[in-house]
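Complex shown without one protein chain; remaining protein chains in place.
Here the chain labels run A, B and C in written order, and each chain numbers its own residues starting at 1.
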Amino acid sequence: MSVLVSISIFPLDKGESVSNYVARAVKVIKDSGYPYRVSPMETTFETETLEEALAVIRKCFEVMEPDCNRIICNVKVDYRKGRTLGIISKLKSLEEKMGESIEKGLNL
Amino acid sequence: MSVLVSISIFPLDKGESVSNYVARAVKVIKDSGYPYRVSPMETTFETETLEEALAVIRKCFEVMEPDCNRIICNVKVDYRKGRTLGIISKLKSLEEKMGESIEKGLNL
Amino acid sequence: MSVLVSISIFPLDKGESVSNYVARAVKVIKDSGYPYRVSPMETTFETETLEEALAVIRKCFEVMEPDCNRIICNVKVDYRKGRTLGIISKLKSLEEKMGESIEKGLNL
Partner (left out) sequence: MSVLVSISIFPLDKGESVSNYVARAVKVIKDSGYPYRVSPMETTFETETLEEALAVIRKCFEVMEPDCNRIICNVKVDYRKGRTLGIISKLKSLEEKMGESIEKGLNL
């Protein structure tokens, strides 16, 4: 089974530059050890169970709670039985259907 | 503290009419006992801790998992310290700022 | 045809209290004349064409742009052919499926 989760989380009480805070959540996700990808509007990771996914989301809040008064978070879940490593296979499938390559990332 | 959560959850493998499945999740939220409101695009509820909120989300998945192969879910969280019953106070505050009444619900 | 749209829009550079700004967008939607409902996390309205819906979204930005430097907006669209007044019928259908009443609004 595959639980694909994308999360966007940031404080509302810290002004318009929030990357310092977003970085904390991305570090939580990176350190979780699950496959993940950071994109410009959210970070996606993949677990095998919903429990694992919710535990990561909880930790993302935990690293913001100490000094943030208001936190806005958006989560998308794509839960699918019988899928493996959807974080890769979804884009692969897309390219096959399109018959052409797509921009799948960044080289900074 | 106030954790406002809105959730939209439905199966992707059951055709275009999904209210039978959405009803299961709304029942979970209603039966949870937390303050809640159903709107046309999502259901909102409010807890005091994130743990409570995540437990409700997990239950919403549990009532769909047995017979749904693919589930799409969108969650928004508005976490705010020092707020009480935001599910009511946010709309009250909005009406005060506007100086006029707004449509806040449905009488079917 | 029915285009149900829910929108959440707020500035990121105005501190944690943003209802003054949210009120501007809700007023745009109310004044548009389309059926609408305000809920604690977003405002939903319904048009017959996508063009009409996008025009409302554009106006919501227009009333924030003059004095907001960074604006965050989430939009959900539920487009369905052959549906009429989905803003009401979706909740009606939900109650029928559940066989019990649900909280569909607020009396402040």
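Details
The rule is simple: contacts are C-beta pairs under 8 Å (C-beta built on N, C-alpha and C of every residue); 3 or more make two chains touch, one makes a residue touch a chain.
Remember, predicted model here, so these are calculated numbers, not experimental data.
Within the full complex, the chain left out of the display contacts the shown chains A, B, C. Touching residues on chain B toward the chain that is not drawn are 10, 12-13, 15-16, 18, 69-70, 72, 74.
Taking the whole complex into account, chain A touches the unshown chain at residues 4, 6, 8, 16, 19-20, 22-23, 26-27, 30, 36-42, 44, 74, 76, 78, 80, 86-88, 90-95, 97-98, 100, 102-108. On the side of chain C, touch with the chain left out of the figure occurs at residues 50-51, 54, 57-58, 61, 65, 69-82.
Assume only the chains that are shown with their structure count from here on.
Among the other chains, the CA centroid farthest from that of chain B is the one of A. Chain centres here are Cα averages; for chain B and chain C they lie 15 Å apart. Each of the following residues of chain B touches two or more other chains: 74, 76, 78, 80.
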